[in-house]
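Every protein chain but one is kept in place in this view of the complex.
By letter and in written order, the chains are A and B; residue numbering begins at 1 in each of them.
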Amino acid sequence: MIDIRISSCNKNYGSLRVLKDINLEIERGEFIVLLGPSGCGKSTLLHIVAGLDRLSSGAIEIGGRDVTDVEPKDRDIAMVFQSYALYPTMSVRSNMEFGLRMRGKPMAEIRPLVEEKARMLHIDHLLDRRPSQLSGGQRQRVAIGRALVRDPKVFLFDEPLSNLDAKLRASMRTEIKKLHQSLGTTAIYVTHDQLEAMTLATRMVVMKAGEIQQVGKPEEVYHRPVNLFVADFLGNPGMNFMKGHLRLDGNRVSADVGAATIPLDGYAFDEKPTDGQAVVVGLRPESVQPATGGEPFSLTLKPTLIEHTGSDNLVVLAMGSEEIVGKFPSDMLPKLGEPVTVGFDLSRLSVFDATTERRI
Amino acid sequence: MRRFLQRHVSQVALSPSLALIAIFLYGFIAYTAAVSTTNSKAFPRFDNFVGLEQYWRLFHTPRWHVAFTNMFLFGGLFLLVTISLGLLIAILIDQRIRAESFFRSIVMYPMAMSFVVTGIIWQWLLNPTLGIEVMVHQLGFESFRLDWLTNPNTVIWALVVAAFWQGCGLVMALFLAGLRGIDEDIWKAAAVDGIPAWRVYVFIVIPMLAPVFLTVVVLLSLSIVRAFDLVVALTNGGPGVSSDLPSVFMFDMAFRRTNLGLSAASAVVMLGTVLAILIPYLYVETRERA
Partner (left out) sequence: MSTSTDAMPRAQRAGWLTPRRAKAILKRGVLYLLLAIVAFFFAGPLYILLSTSFKTMPEIQAGGLMSLPHEPTTQAWVTAWGEACIGITCGGLKGYFGNSMIMAVPAVLISVMIGAINGYALAKWPFPGARFVFAALVAGNFVPFQVVLAPVSVTLRTLGLFGSVEGLILIHVIYGIPITTMLFRNFFLSVPNDLIKAARIDGAGFFWIFFRIVLPLSPSVIVVALILQFTGIWNDFLFAVSFSNPSSAPMTVALNNLVNSNFGVKEYNVHMAATVIAAAPTLILYILLGRYFLRGMTAGAVKG
C-alpha cells in the first residue's frame, strides 16, 4: 500500500533548480533514507513532504490524500531536526505535550501518553527540566519523544544525528532502528552519512544535484550502483576504478584495463556491450583479497602503502600506472615492495560506460 | 479567503507598515520634490510650476551659502575631533584600567541627553559672563577669552565641542568594541617581536579598525546633515546667521518665512547629500560582503 507518493516534483529558487522532476513512491512501513552530498536537494525534498517548503510544480500524496496545498500541521507528520528545535522556554514535558495540545487533545489523555513515551526513551526523569539543562544526546531523545507522542502517519528525520559525537551517534542509530521495527511507522530520513543510510534504510534514495540517482535496498545500491557517482559516493574506502576498453571475442567479453585483462564472462550486462567500448571497471576494496588459490582470477601486484585501521589492513597496490586498494584481514600483512597475489571477486564487479558514466 | 490569509500571513502582517511607509516616506519625499518645483509660499500649491528655479534661487541665497558651507565646516571639524579623540579615549580605556566601567559610563552618559539639553548646557558653559571664561578668570588668568558663542568666526567651535561631548560616547564605544575584537595573539606576536605598543597601534591595530572607521564616518556624517536641535538650542543660528545649518534654514523657510518652495528645495538638497554619503558606503559594504 502506497503511503507517500511524490509525483513530478520540481522546486526552483529563481533560476536555481533545486529539485528536478522527482518521482518516488513509498510503501507503508518503509524506512526511506535520502542520501547525498550537501546541496543535492535531499533536505528540500524532506521539507516539501513536510509542507514547510512549497513545491514549484508537482504533487505530494500522504495516505492517499493529496496534501500539496495542505499546511504542515494538517499532514499528520512529525519531524525531528538536526538542531533538535526544542522550544527553549518550555520544559521537556511541555515540549512533548505541545503538539497534542495544539490539536486540542484533553490533558488527561496527553499526560499518560507523554510519560509512556518518556519511559520508552529513558527520559522520564528529565521531564521537568529545560532543554538548556540537557546534554546533546538527551535533547535528541526529547526531540524524538516529541515526535513519537504525536503518533503520526509519517516520521520525518532531518539529519537528526549530525550534531552528536561518534559514539552517541552509533547508539542512537541502533535505537532509531529498534523504534522503527517496533512501531512500523513510515519514515523518511535525510542524512549525508552513508553508514546511517546503509544500516537504517529499508530502501535508500541516492540524490545528486536535485535528481534521484538510484532507489533501492542498501545492499543493492552498494553492490549494483547504477552509475559512477553512486559507486563513488558509497563505500569507505571508495570503490576502485580501472579505466579500459571492452574486448568482444566471439561470445566472450573481457575488459582490457592496461595492466591486466579482466574476464567478464559471468557479468550480467544491462546493455549490450560493444567491442572497443571505453569503460570503467569498478571493484570494491573488500573484493580484492589475498589469493587462496581457488579464485577464477588473480593478479600479482606490488604493495606501495599499507594503512592499519585495526579491524583491517588497507593495502594500496600498484597496478600498471594506477593504484587499487585492497581490504585485507588484519592478520594478513604483506610487506611493502614484495609482490603479493590477490584474487578479484568477479561476481562483485561493476562496469560503467566511460562517457555516459552509467552502469552497463 | 481563510486559506489565502493562512498562506500569506507574513505579507498580510507587513502590509499596513508597508503602506504607511510607502505613503509617509516615499510618497512624501515625492511630494516635497514636487513642491520644490513650484512657487508655493505658505501652503503647497501645484498650479505654479517653476521648474528648477527654486534650486537656482537656493544657491543664490547668501544665507543658504553660509548654512551649506557650515555643514561641511562643522562636519569636517566634528569628524576630525570626534574620531581622533574618540579613538584615543577608547585606547586609554582599553589599557586594562581599574574602574573601567566607571570611565566608560562617564564618557557615554551624554548619549542619553537630547540635543536640546546638550545645547543648553553648553550655552551656559560658554556664556562669557557666567561660564568657563569666568571660572578661568577667577583662577587668575584674567586675559583668558572664550567668546565662541558671540564671535561669528569661531561660533562653529561651540557646535563642535557640544556635539563632541554628546556624540563621543558612541564613537568611543564602537572603537572599543573594535579594539576588543582584535585577536589577542596579535599583541602577543608583537610583544615577542619587541614592537613598542604605539607602533602596534599605528601600523597594525588602527589599520585593522578600518571597517569601524568607515561605520563611524558614515554614522557621524548622517547626523551632521540632520543636525538641527543642537543649533537651535545652542546658538539658534547666531550670531546673525553665522552658525546656520541647512536643517535650520529649511525649517525657517517652511514655518517662519512661509517660503515652502525654497524650503522644499533645501530639503531635497539635504536628502541628496545623505544619498551622496550613503550610496558609496552601501556600494563598498555590499561589494566587500560579496
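Throughout what follows, contacts are C-beta pairs under 8 Å (C-beta built on N, C-alpha and C of every residue); 3 or more make two chains touch, one makes a residue touch a chain.
In this text, all values refer to a predicted model and were calculated from it rather than measured experimentally.
**Q** Hey, which of B:Leu174, B:Ala190 or B:Leu209 is the one touching the hidden chain?
**A** B:Leu174
**Q** Please pick, from B:Ile97, B:Ile186 or B:Ala210, the residue that touches the omitted chain in the full complex.
**A** Of the listed residues, the one touching the omitted chain is B:Ile97.
**Q** So which of B:Val81, B:Ile132 or B:Ile195 would be touching the chain we can't see?
**A** Once the missing chain is taken into account, the touching residue is B:Ile132.
**Q** Determine which one of B:Leu87, B:Leu209, B:Val241 or B:Ala264 touches the chain that has been left out.
**A** B:Ala264
**Q** Which parts of subunit B are in contact with the chain that was left out?
**A** 6, 8-11, 13-14, 16-18, 20-22, 24-29, 31-32, 35, 43-44, 89, 92-93, 95, 97, 103, 105-117, 120-125, 130-132, 134-135, 138, 165, 168-170, 173-174, 219, 222-223, 225-226, 228-229, 232-233, 236, 246-247, 250-251, 254-255, 260, 263-264, 266-268, 270-271, 274, 278
**Q** Using the touch rule from the top, list residues of subunit A that touch the missing partner.
**A** 47, 50-52, 71-73, 77-79, 81-89, 98-99, 102-103, 146, 150, 158
Everything below uses one rule, namely that only the chains that are shown with their structure count from here on.
**Q** If you average the Cα atoms of subunit A and of subunit B to get two centres, how far apart are those centres in Å?
**A** Distance between chain centres, rounded to whole Å: 59 Å.
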